[in-house]
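In this view, the complex is presented without one of its protein chains, the others remaining in place.
Chain IDs A and B follow the sequence of writing; residue 1 opens each chain.
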Amino acid sequence: MDLETPTAEHPPTQSFDIVSTYRDLLASDPDLTMPVAAIEALVEALAHSTVSTVAETLQLLERHTNTLKASIPNPISLSAGTDLFQRYLITTLTRPSSLGGLASVHLGPSDDFRAIRNHLLSNGRLFVERAKASRDKIASFGKHFVRDGATVLTNGGSRVVGALLRTAAESSTIRFRVIYVLSPSTSSDSREGLQTVADLRAHNVPVATIPDAAVAYSLGKVDMVIVGAEGVVENGGIISRMGTYQLGLLAKSKGKPFYVVAESHKFVRLYPLSQFDLPIDQKMLDFKVAEDKNFESKDKAPEDGTTADLCFENVPSKCSGQSADDAVDFTPPDLISGIITESGVLTPSAVSEELIKIWF
Amino acid sequence: MSKTTEGEAVQPPAEKIAEGDLKPQTESKVEAGVEDKKPQAAETDRAPKLSAAELKKRKQAEKQARRAQAKGAGPSTSGPPTQQKGPAARDGPKQQKDAKQPAKEGQSRPLPARRRPSQSEVPVLEKAKKEVKKETKQQGLFFGHLYNQPRQHSMVGASKDVHPAVLALGLQYSSYVVCGSTARMVSMLLAFKAVIETYQTPVGTSLARHLTSHHLSPQIDYLRSCRPLSISMGNAIRWLKDIIIKIDPSTPEAQAKRDLLSEIDNFILQRITAADELIAETAAKKIEEGDVILTYASSSIVEKTLLRAHNAGVKFSVIVVDSKPLFEGKRLARDLANHGLKVKYLLITGASHAVRDASKVFLGAHAMMSNGRLYSRVGTALVSMLANDHSLPVIVLCESVKFTERVALDSIVGNEVAPADELLSESERKDLLPLKPFLPKSVTARADEKDKSEGGEEAKDSPEDVLKWIVDSPNLQMLQVLYDVTPAEYINMVITEYGSLPPSSVPVVHRLSTNI
């Protein structure tokens, strides 16, 4: 990744475009998650800059982070990465004497800073690898949740869930069935979902695909629900693809265990109280009467066009609100049985502890 | 009755005096009214030995209890355990009763007060009585209000009016030989048929006026003293009285009796036999290939349904959940297994595991309350709760004759308390024997004392001792009730002969079925 070595020749670029870097990163690697891509982008931003003090660095990051967040409609997942990165820098940089591994008593603060910077710049790729590896790790033990003879309900779009189910399918000892909730549209999520379904079927795992509306109907045959998440918030709840909340509600009402699979870099410092307390602007609810029918849709094409625009053109939505494809909802912690991360199964209360530990 | 003999030996002989003046009296009465051998046998068996003072006290207590009960229910109401009076039951019967009381005495029938004490002469009862006393005192929180009436365990004290068939039936009730709401009702009606057959209207009265109050009432009272009447019995009694009242006084007696008998047959046929057929047919259709039907305890109609589905070739299996001390489900499980069904048997502690494997729950009913709640064998509520938790459909099979206008919110206000000493089976008591050295001094001391006073030639460690320990342990008591109330929200469907309904429609059907 480190094509551009951190040399001082680079001008203190305003020309560096964090947003396009971020988009390129995401586009170049389908396995990359948003938070990690954001971290990558920030590392590159750091590389393009010539800042030499802590304060400057933090300012720079702050600016880029804000640009980045402003550039996409739903920055929650992304902010998990940027916040984590920022927090990491702050804690390491402001405590020079104890700087991780690099610092020893002989190095001064500025050396610390250089060391950290070098570490970050030279290992950017490593972070990505780690993030991906954590997915494998989750898959490798998350598969223990899939018991022999079980029927697993999942909704599409999560790469971790896909990895987990694939891993479970590959281990020949477990026979299980999957009910896959596919969104009707042609978004990337559902393509991802179709791929997973195909893989699972190739592994002789019987898969049924159902629309959102059939979840409650199918729940009687389900033993457990596994979903992915865009972000895990402070109270242990999750932000996830629209529909996850109702999945959780339904699962709870039928007493089915509801597991969330998420890498721990998706933990985000956010404490939503309700669906409408998210720091994003979703226009799911768009009340209309007959007259303003013609105003529809054009005025609210998301800035981050691509996928959403596609949907609007290809699949004319019958709903007044925004298409559900890239919308998210918040699933409160009381609906969640456990959060499977690469370092273990956390109860929702343990998530808060992890976040408290880095933020307080 | 084994308890009786055991207890007999226990009694100090000094108390036999009391028996002297009672026994001949009752015996002669019984002989006068009863031709059957059975009661006589029981008579010899019986050995009432109570001090006169004790006797008096009890007499009084029971008189009061009886009065309270009579007031509450009237002779015609079903003695639902709580003795709540239904609006229908209130007027007519009560007046009847009031009117009758003097007449009864005038006819030199034994006074209730005289009759009752001799009933409870059985020594076992004395023990139970002691416990009851304690429990009523301590147990005010729970079921204190239900302890007013000691259980009749023998036919010894029954009035001479009690028909032998009814006498025998009463014993079968109290020993749970005849158990289950439907069976008890049917057997009662059959016994009443016998009663009616032998009935002869005294000169000067009409059958319609005399039969109910003077001839049937003692039978009913006796049955109630053996075990509180079931709701279904209450409903049947009410129906019967209604019919009797409606008999045209001009009808010749033989004709009237014939009519009555055929009416009873008809009632059984319509409300039970045919109804069961209909219910079983509907319910059996609910059983699908591969189902795992869970049932609790034993219900005749559930059994019928399961067998019908099985005979129709549906492949399914059954889980019977059961509980002590009655273990009714054991017989059901055995019968089903004998018919080739795959049966799994668990006790109530394993119910959580049972519901995991089940796909549907079929329950019998003692009664359906008008607020949609199910009044059934204690433990039913637990099973339904767990099933509901697992989203299993809970289906109650219930003839409409078991519907009642009563309502209940919990299982405490109305229930039937059973003698607590039934709780510990022989083997359980045996298991406890080695504990003797660890008992607190106070308890052992008392127990020993008793041993001595008994002459103590029998082995000290007889299983019966364990009961004594419990009785003698201060503050320790056992509690057994027979029913509990299942909230309506756990019940998905009630199948009756009128069709399938939600629990909320029970009062509707009840009204329909009683107005017919």
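Structure notes:
We take it that a residue touches a chain if its C-beta (ideal position, glycine included) is under 8 Å from a C-beta of that chain, and two chains touch if they have at least 3 such contacts.
The criterion applied here is as follows: contacts and distances are computed from a predicted model.
UniProt lists the omitted chain of the complex under the protein name "Translation initiation factor eIF2B subunit beta" (options: "Mini-chromosome maintenance complex-binding protein", "Translation initiation factor eIF2B subunit beta", "DNA-directed RNA polymerase III subunit RPC3" or "cyclin-dependent kinase"). Although one chain is omitted from the display, it touches the following shown chains in the full assembly: A, B. Here the missing chain is touched by one residue of A:21, A:57, A:77 or A:92, and it is A:92. Among the residues B:345, B:403 or B:498, only B:345 touches the chain that is left out of the figure.
Remark: the residues of chain A touching the chain excluded from display are 36, 39, 84-85, 87-88, 91-92, 95, 98-105, 119-120, 123, 126-127, 129-131, 133-134, 137, 140-141, 143-145, 147, 264-265, 267, 337-338, 340-350, 353-355, 357-358.
Touch with the hidden chain on the side of chain B covers residues 138-139, 141-142, 320, 323-325, 330, 333-334, 337-338, 342-354, 377-379, 381-382, 385-386, 389, 410-412, 415, 423-424, 427-428, 431-432, 434-435, 437-440, 442-443, 469-470, 473-481, 483-486.
To be clear about the criterion, only the chains that are shown with their structure count from here on.
Across the complex, chain A is touched by residues 389-391 of chain B. Interface of chain A with chain B (complex): residues 220, 254-255.
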